[in-house]
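A single protein chain has been omitted; all remaining protein chains appear in their positions.
Showing chain A:
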Amino acid sequence: MSAEHLPTLGELALEVRSKNAGPFWVTMELFMRDAEGYALVADEEFLDEDVVARLYDLDPADILFFRIPELNVVKVSFPRPVAQGSLRDRDVHAGQHHVPLAALVPGRR
C-alpha cells in the first residue's frame, strides 16, 4: 500500500446516502459530481453485486443495481437482513448503512 491518500467514494461523491425503502428493504445512492465520477462507479469491474454482497454480507442474487447516467447516480437496493424496528435492528431508518459503500476506494478492489 502506498503512502499516498487515495480518495474514497464518500470523498469523490456529492453525497452517498442510505435509507429504508419500506420496512423490508434498504436503498443506497451514490450521487457523483459529474460524468467522470459516474463512469467510475458505473464501471461493473469496480462496483457490482459481488462487491456490495461482500461489503454488506449479502447474497449477490438479492441485490438490485440501477445505473442512471442522466443523474450521475448509481442506486443499489437490497432486502434488510433484519426487518425495520425488529429485535436486533440497530438502524431503524437504515440511514447509516451507506458508510461501508462510501469507504470504498476506486483503484483498490
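What we mean here is this: a residue touches a chain if its C-beta (ideal position, glycine included) is under 8 Å from a C-beta of that chain, and two chains touch if they have at least 3 such contacts; residues count from 1.
Going forward, contacts and distances are computed from a predicted model.
J.: Since a chain is absent, check the UniProt entry for it and pick the matching name: "Transport permease protein", "ABC transporter ATP-binding protein", "Acyclic terpene utilisation N-terminal domain-containing protein" or "Pyruvate dehydrogenase E1 component subunit alpha".
T.: Hidden chain identified via UniProt as "Acyclic terpene utilisation N-terminal domain-containing protein".
J.: Consider the whole complex, including the chain that is not shown, and state which of A:Pro7, A:Gly22 or A:Pro60 touches that chain.
T.: A:Gly22
J.: Name, in rising order, the residues on chain A that touch the hidden chain in the full complex.
T.: Its contact residues with the unshown chain are 19-25, 27, 29, 31, 55-57, 62, 64, 66, 68, 70-71, 73, 75, 77, 79, 83-88, 90-93, 96-97, 99-100, 103.
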